[in-house]
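Input: one structure, supplied below.
A single protein chain has been removed from this complex, and every other one stays in its place.
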Amino acid sequence: MTEAPDRYWRAAEPKAAYDVVIVGAGGHGLATAYYLAKNHGITDVCVVEKGWLGGGNMARNTTVIRSNYLWDESAAIYEHSLKLWEGLEEALEFDMQFSQRGVLHLVHDLGSRRSSMRLVNANLLNGIDAEWLDAQQVKEFCPIMNVSPDVRYPVIGGTLQRRGGIARHDKVAWAFATRASELGVDIVEHAEVTGFARGPEGAVTGVETSRGTIRANKVALVAAGHSSVLASMAGLRLPIQSRPLQALVSALYQPVLNCVVMSNAVHVYVSQADKGELVMGAGIDAYNSYAQRGSFHVIEHQMAAAVELFPMFAHARMLRSWGGIVDVSPDASPIIGPTGIPGLFINCGWGTGGFKATPASGWALAETIAMGEASALARPYALERFSTGALIDEHGAAGVAH
Amino acid sequence: MLRIPCPWCGPREEIEFRYGGQAHLAYPDNPGSLSDAEWADFLFMRDNPKGVWAERWMHNAGCRRWFNVVRSTVDHRISASYPMGAARPPEGDA
Partner (left out) sequence: MGSRRMEAGGSGVDREAPLHFTFDGVAYIGLAGDTLASALLGNGVDVVCASPILGRPRGVVSAGVEEAGAFVEVSEPWLDPIVPATAVELVDGMVAVGRPGVGVLPDDAAGASAADHRHLHVETLVVGGGISGLRAAREATGRVLLVDERHWLGGTSPASTAIDAQIAELMGREDTTLMTRATAAGIYDDGYVLVYERSEPIARLWHVRAARVVLATGAHERPIAFADNDRPGVMLASAARIYAERFGVLPGERAVVFSNGPSGLESALALHEAGVVIAAVLDVGPPSRSRVDRLRAAGVDVRTGWAASGTIGDPRLEAVHAVGPGGETEMFEADLLAVAGGWNPAVQLWRGINGGLRYDEATACFLPEGAGPPWLEITGAATGEGIDPVEPYWYTPAEDLSHHYVDLQRDSTVADVLAATGRRLRSTEHVKRETYIGTAIDQGRTSGVLTAAIVNGALGAGPGAQGPTNARPPYTPVPYSVLAGLDRGPRLLDPVRTTPIHSWHVARGAPFENVGQWKRPWYFPAAGEDLNAAVHRECLAVRTGVGIMDASTLGKIAIVGPDASVFLDRLYANRMSTLAVGSIRYGLMLGLDGMVFDDGVVMRLADDRFLVTTTTGGAARVLDHMEEWLQTEWTDLRAYCTSVTEQWSTIAMNGPRARDVLTALGTSFPVDATSFPFMTWRGGEVAGTPVRVARVSFSGELAYEINVPGWYGLSMWEAVMAAGAAHGITPYGTESMHVLRAEKGFVIVGQDTDGTVTPRDLGMSWIVRKDDSDFIGKRSLQRSYIVRPDRKQLVGLLPVEPDQLLPEGAQLVEHDTGVIPMSMVGHVTSSYTSPILGRTFALAMVDAGRARHGQTLYAPLPGGTIAVEVTAPVFYDPEGARRDG
């Protein structure tokens, strides 16, 4: 058992007004609050959460951490995040079971090999660790994998980021929450935002919640899955669609899988948690949904491929499946920054890949809120890019992304 | 597995269909007259309600026709399906 702190975050009673209100106590919202306090000395902050802390996508993701994205803008924010991860347990004095066991992206066809090499080379020149392994080297790194040519889509190689890995998602949320709370941030659970208080020139001057109105100089929306719901309360339209993303765990088994394995071609991504469960993710369901569940065939379709890739998994038993609600954006990249409505900021659109960005997303939003304008990390992710055409298309690198 | 009521083939399994997102988005009459922001509104901005809305589906493995469906994004219940080009039926009509 890992050691827990003496006390987790305070259950605060909301005050009438704060400097900053953050909507959403998920990983990104809590990280934002923490970095506002820690980096900028802004502690008059309230995080409002409609449910239980960290109970959205933060509670139900497959915890993959990596920074091997293609474009310079993505490299900047995801690698900043990974560097923060590397010091996070020490900075927050909290055991998060952070394990840099390596993330392996498998390649099954020549086209994917080409785009993988493009990614590896871009990573290396951006100072991100990346290497290409041929099929034999993949087998040496991950011995339980089947790299035989006698399957439908044989493994022909893969890219490896050794510094990638996993962490225990709940602990991450609780770490940010506890330390932010100690720095003076108020965290208010079971307070659902139902609207915005507006002032002159349409500025947002606070939030209306199920626990009363809270005024604020700045309000930041950090509620993945419900970004459009909140935005529409402010009359803001987003290019976001909410889709189910499912995942599943197995019963507990002795350690067999030593790294994270992802395969876009056969739609498998899997790791094994410390406790022994195999954690497997599925692709996005096709349709818009807020139900936190999806269709079973999405999980079923990947199972044959998973068992071909890891024959011993045939004997594993699926124990539990669930779903989250992810913000799907047109270029598989987030939206961070001011909204054009005075006083209102947004951080959304992380799709299937938000967990790994938790520290840097909070960092970038915090500095953006503190400066009152998009910071260098956030600027490329402005909502305006959809008008100018300056999209940051990470569909390749994000893939089934996690 | 949703069960989608194709207006021509009847109710069929979700895997026979392709999803088409928000319904009733008309291509602008004169794209050349729109600003970049207005064009972006058509190209990218979308409704994304938590509740009942109209969306498009195509019966990919069947008649291959596009049609519209009224469905709740909260509990997935489908309350209507109607041909492309038809108006969304008022609530309560199937």
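Points worth noting:
We call the chains A and B, going by the order they appear; numbering starts again at 1 in every chain.
Basically, a residue touches a chain if its C-beta (ideal position, glycine included) is under 8 Å from a C-beta of that chain, and two chains touch if they have at least 3 such contacts.
Please read all numbers here as calculations on a predicted model, not as lab measurements.
The chain omitted from view is touched by exactly one of A:D19, A:E208 or A:D393, namely A:D393.
When you scan A:L53, A:L245 or A:V261 for touch with the missing chain, the hit is A:L53. Where subunit A meets the omitted chain, the residues involved are 1, 4-11, 52-53, 55, 59, 72, 108-111, 114-122, 124-127, 144, 150-153, 170, 189, 250-254, 256, 275-276, 291, 293, 295-296, 299-300, 303-308, 311-322, 385, 387-391, 393, 395-396.
On the side of subunit B, touch with the chain left out of the figure occurs at residues 1-3, 13, 18, 20, 26-27, 31-32, 34, 36, 39, 43, 56, 58, 60, 64-66, 75-77, 84-85.
Throughout what follows, only the chains that are shown with their structure count from here on.
Each chain gets one centre point, the mean of its Cα atoms, and the points for subunit A and subunit B are 29 Å apart. Those residues of subunit B lying in contact with subunit A across their complex are 1-2, 14-15, 18-19, 21, 36-37, 39-41, 43-50, 53, 55, 71, 73-76. Interface residues of subunit A facing subunit B in the complex, by the touch rule stated above, are 226-229, 232, 237-242, 286-291, 295-297, 330, 386-389.
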